[in-house]
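One structure is given below, represented as structure tokens, and several questions about it will come after.
Subset of chains shown; positions unchanged.
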């Protein structure tokens, strides 16, 4: 099964990279862009894991390894069964 | 006395650090392999600069899981000295041996230059050879040195005298310009509550010989050596 | 028999095809054709340049290895050698600036550590289009961050280089990267297999479909089909390369292998033919054993992939286990993919079938060398002399200080870790970088130099001046040149005009190297630097390495003490052709390149070197882009207290024009400072040797001041001038 984990800065943490991208888009005339935040995405292929197991495994990997809870938050979803 | 420098895959200031302790200060210094579970009886552990595991996930994030880190945690818990330089500082943050986290430098670029840092707490075993407020000229070289901690943590750090070094102007004053990477409160180096774990972004090993332009890094390295 | 279209796609001419048939004794299958296409590409075979490169002086007492290996090697005494080389990554860097430049760094590093040397320094020579164009800025941003990301991560300092801007590089930027390594003379390694029966091991990253035919891409012009060629760019993995570097140096130090080569251009093909060819052997390779990143790869793809961070190793059968264990320590696999054979053939098997069977010698050594048609390059006009001197010379001076080619390059080198390995004594910013050699009194100096516009105006002079200027940069820090590498960036060699420029530039370089008694130990030729038929300026980039016997004697460019005398060694003539001044202030890129007398040039260096070694010199810097005025200003900017200077332009040679005295780029000049007493000694020594040298001014104050016939012609506070010089490049990026 395949899961997708999105990691991004907490709202309380400044995202200068996102701001730079937003500014670049503005310069190019994409004025509709109000706000932009940049994060990381991990697409993970898991073998021999069912939904129930994933519910336990993925949050553990995400909070222990993939995200730093001081500055980052994550969400995840199953994208392929 | 024996000093140990941890070699992670991707460390690149490991041998510079060994050179500084061994050749410049003349102290027995050994490399410690990250896959081992053996601190070889050293009296101080140094986590050197570099790009452990390429810094691919986050700076220092993967190195934290190295086998040897188990021993380093125990060593630190016993109150023995651990010094993290640059990437080593980042590893200490990821290990939660020091509070907070690192963000990208404020200009979103890698930054290599000499900076002025001010000794904020001169009573530690890493700073005792310097005076309070003394300004040291030491180079930095990093991409993620923009120190961050949530407000409560930051307050505790300040109240507890845990700020070891701050970026400053050559005269010791603080300014936005001298805070080269955008760190909160211009923090360049921290110490834990117990006073035995220290992390800093500047590279004292690059400022320990006259031929390299500055010897100010020796205040830090010699403080540690003297405390052993 | 392949059809016309297949041959064209492979860049193989009908004559070359016929030659291939006769050399291998059968019609090549598609995989075999692919192998010849890559190995006989301009990039790998040097077929257009070989006949001229032969003229370069490649022998000298200190040469351990000249052209022909992955890098050149020079003996520096005490059992140590330096290993160095320069490579271009122009085409990939235009298509994907970050990854293109990053993988360029990765490639040149492998060339150095394959020889058993630990890389200790990188330099980069960069050419971009003007910064008022957003696309040029983004190319520059990408290239610089690509170099920084790879070099910083692997932990080799980028200690110097050059950045030049001109319209001709807008659609064809140049990214040349130099690397130098240090080794013990008795620990060197070479690309060979030695005996029949030896094992062939593959180590490093898995092979993917990336970069197939990168070598042929670098051997073609960009047309409108740039898009189609895009997948040729690879992603670099500096972390993997760091592991590879440490593991390779370890197996070499332990001598448990017999030969090694990196897989760069033409990938597995190049290493599996060149290594056995050097030992007069063949190899039998099982392609199924090659670690692959993707499913269903064909033999063609496996052999021609240019995936990065891979090496090929030959070792004795009894060493295989130890080698594998050494790589495992660094989390790398070393996979046995074949054996050395005695028949001189490259044999490749795939799913049990023989899919390649060709003589390695034919692939490696028998590519035809071409004497391509030449046309005499157009000569520069003498017309530059007719420009009017501007009334406001101060304004011209400011315009030059803010010209990105002249302006401070901190924006670039702050992004490079230039101090890691704790050897860098003279940091970026001076003409040459200086690195101490640990455990000795000696130091290494190195510099990259080249001037495309001079070479465009007069190719022979451009070639000579590039060598002279690089040596001059070394002299300024107190180093004597010991060896040369070079990267020749030119247009399409099938055009007689381009080939004519090439021939003359190489002849100029050869002559200059002979004048300095230094050998060329290798280099690189990058042709086809054209987009839609418009070539770049022919741009030879010289990388010259120098030696300092005693680190205590090293000097820098910054003024030292108030009251010191400023001496100009050499003289200024009425030479404005090809100058940055003519371009920036008058909008012209024409005229004749500055004249150069190589004997005089060397005599000037000798005077300065002897004065430095006598301890008489406090600072030294050479006038280049922007002339004497910019040179003196830079000495002020580099001084600790931001010391100013007063210079009297009357005493600096035969030039009539004041603008030529200020901004002209006459060769063979060095500006030095010394105490009043020592200035007299230096002038005396120069006079004895027939070298013009005169005191032209004094260090001090907070102004940069030039006067002519008793009247100040330029006068500006050091701080204000420095601000313009510092902010010019960052301002372009802030404006975005």
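The letters A, B and C name the chains in turn, as written, and every chain counts its residues from 1.
Going forward, a residue touches a chain if its C-beta (ideal position, glycine included) is under 8 Å from a C-beta of that chain, and two chains touch if they have at least 3 such contacts.
Everything quoted here is computed from the prediction, not taken from an experiment.
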Displayed chains are single representatives; whole-complex counts: A x2, B x1, C x1
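Criterion: only the chains that are shown with their structure count from here on.
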Interface with more contacting C-beta pairs, comparing A-B to B-C: B-C
CA centroid of chain A to CA centroid of chain C, Å: 41
Whole-Å gap separating chain B and chain C, where each centre is the average of the chain's CA atoms: 35
Residue numbers of chain C (touch at least two other chains): none
Residue list for chain A, restricted to those that touch at least two other chains: none
For the chain A and chain B complex, residues of the former touching the latter: 12-14, 16-17, 20, 65-66, 68, 70-71
Complex interface listing, chain B residues touching chain A: 57-58, 61, 65, 94, 100-101, 103-104, 106, 108, 148-150
Contact footprint of chain B on chain C as seen in their complex: 145, 148-149, 152-155, 237-240, 242-243, 330-331, 413-422, 424-425, 427, 436, 438, 551
